[in-house]
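In what follows, a single structure is set out as structure tokens and then discussed.
With one protein chain withheld, the remaining protein chains of the complex are depicted in position.
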Amino acid sequence: MQKTSILNIQSLIPDRQTFTRSFRIAAWLGWQIESNWTDPFLFAVYSIAKPLAGAAILVVMYSIITNGAFESPIFPYIYLGNAFYMYVGGVMTGISWAVIDDREHYKTLKYMYVAPIHMPTYLLGRGVARFIVSSISVLITILFGVAFLHVKIDLAAVNWGLFFVSLLIGVLMLAMMGLMLAGITLLIAQHVWFIGDITAGALYLFSGAIFPLDVLPRFLRPVGFFMPITYWLELLRRSLVGSVAQAFPTLSGFSNAQLMGILLALTTVFAVLAAVIFFWCEHRARERGMIDMVTNY
Amino acid sequence: MQFAIHTENLGRIYKIRGGKKSDPKELEALRGINLEIAPGELFGLLGPNGAGKTTLIKVLTTLLAPSSGQASVSGFDVIKHPQKVRARINMVSGGESSGYGLLTVRENLWMFSQFYGIPTKEANRRIKHLLDVVGLGDRLNTKSSDLSTGLRQKMNIVRGFMTAPEVLFLDEPTLGLDVGASRDVRGFIRQWIDEDHTRTLLLTTHYMVEADELCDRVAIINEGRVLACDRPATLKRRLQQDAIFKMELSPLNGLSVDSFEGLPGVRKAIHVPKDGSAELDLILEKDDALGGVVNMMTSNDVHILNLQKREPTLEDVFVDLVGRSMEEVEAGES
Partner (left out) sequence: MNPEKWPADNMGFPPDKNTGLRLFLQTVIARAYPRIIGQQREKSWVFFDIFLPLLAVSAYVFVYRAIGAPEEYVGFVVMGGAMTAFWMNVLWSMSSQLYWEKEMGNLSLYIMAPNSMMAILLGMALGGLVATTLRALAITVLGSWLFEIPYAVASFGQLFLVFMLAMIALYGMGMLFASLFLLLSREAWHLSNLAQEPVYLFSGFYFPIKSFNFWVAATASIIPLTLGLDAMRQLVFPSGAALGFLSVPVEIGILAALCVIFLTAAKLLLEHMEKLAIREGRLTESRR
């Protein structure tokens, strides 16, 4: 008997019709479920209270220790890094939580699997709602920083081209990481936390989001240099406030183009990794009959 | 006499909150239900989906307050003494998954036994024994998330019987089970009730055959009302005077059910379209009325492929009472 291959290239890449159908319906569904932010209460929860409270923790920590020295370049470094980092949790959770929500709550994951859709595309689509909500959170957090916390962004000096291109590649990169987590989620029980948020929390340490990588012990730094998030955040900071990026030497040896090249290369590596991990996990989940399991305790 | 279950003018109205595009509504799920069920009875509630069966069970199991009227179980009022009622009942619903997927069958059942105050040793003995009875003895240590739908339902059934309730409520207990498993469950239910005459079992189902085969008495319920309540044989006897025919025909060529019902002596006609043929159930006042039906078919070029005279079933009783078949009622609901 011929052994079936785990990785079937055809199943990896959907045709255009399947891609569009899967993505569109998933994005619509995600929007219906996740984030009806036209509801003022939900808007306040997800786009204002949560992100601002998260940012405020760092602001208070900073202000206690430095007696409110908000002019120092480390402050906008921390503040902007933290603001854009919301995308990390948001996008990764959006994509991976859909597995738990569909499997354990709506009990529709099995129907999604038997439908003629491309599962990874479907999950990516489910992440769109959280991406949009995260975008609003990021915007509100930055506006708050500019208005009340001396975060100075000179709109005329912003390198908009670099900003949008980096943002786009970064979101794709995060989506790939979300897909990896979605794969892993297929194999684990429902716990109390969101796997996307908790992974984002852990990667916080290695991405230079709220402190330069130089602060890490020497043996941990390579992890940070392998994370595409590190280069992505650096590019975003450079495009918005160039002076802040210059103040920290960790990545100052690289030009914008070099950083972009590294980001693109690592994004490609992560995309391949995501495909391998997702399909391997999916294969295991099918083998062990876990597609429609209900866990909880 | 103290009834196991007693209801008096029981009513329940659901208030359905309005959405963005709809106004709030009221849905009358139960309308003046009167039931007297004696200890030892296996009583069936028969009706289509949405008839009010599950609402009635919820009221009797203290999960839902009635909007009007009264209900008591084992002599205790469900609203005034819910705790006393709860100590004496249990419920199993078809299609539900109770407990936690990460626990084994034994652990899930043990957990529920503890909520009823059964000492662990006795609980384990009962679990082991009952699982053997339902054929799940070898699955004691299987995680319940690894069970198939049918096996999970058997575990549920054990959960219901394990606590030795005075009154057991089974809400569509064979829902989703295959033919063999359904037959097993029915056999098991019958045996449980026959064994001890202080036990009472209330079963809801929309499978007519199940009710007919199992129940001592049946209440036919539709739109929240009890339309008839008696022994299955007595209910069917209402139609003994009638002649009931089942016909298999070529397609009806545009003939409607109404045109048959317009014929003298035809009380009811039910048409079930099939692939390439049609099935017609006829309730006639007398055999003679069949002639008119056959004539109408011949003149419309409809051929009779098969004709059978049969005994009345509870389905016929339902049609007689409601004017439509259970399938038609359910199709109308959806």
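Quick notes on this structure:
Chains here go by letter, A and B, matching the order in which they are written, and residues are numbered from 1 within each.
Everything below uses one rule, namely that a contact is a pair of C-beta atoms (placed from the backbone, for glycine too) under 8 Å apart; a residue touches a chain by one contact, two chains touch by 3 or more.
Note that the structure is predicted; figures quoted are calculated from it, not measured.
Under the touch definition stated at the start, the shown chains contacted by the missing one in the entire complex are A, B.
From the set B:43, B:192 or B:245, the residue in touch with the chain omitted from the display is B:192, counting the whole complex. From the options A:13, A:168 or A:215, the residue with contact to the chain not on display is A:215.
When the whole complex is considered, the residue among B:8, B:107, B:230 or B:279 that touches the unshown chain is B:107. Counting the whole complex, the residues of chain A in touch with the unshown chain are 41-42, 45-46, 49-51, 53-54, 56-58, 60-62, 64-66, 74, 78, 105-106, 188-189, 191-193, 195, 198-199, 201-206, 209-212, 215-216, 294-297.
Considering the complete assembly, chain B touches the hidden chain via residues 12, 14-15, 58, 61-65, 83, 86-87, 89-91, 93, 96-100, 102-103, 107, 110-112, 114-119, 122-123, 125-126, 129-130, 132-135, 154, 163-164, 184-185, 187-188, 191-192, 195-196.
We take it that only the chains that are shown with their structure count from here on.
Here the spacing of chain A and chain B, counted between their Cα centres, is 50 Å. Residues 189, 289, 293-297 of chain A are the ones touching chain B in the complex. By the touch rule above, chain B contacts chain A in their complex via residues 97, 100-103, 145-146.
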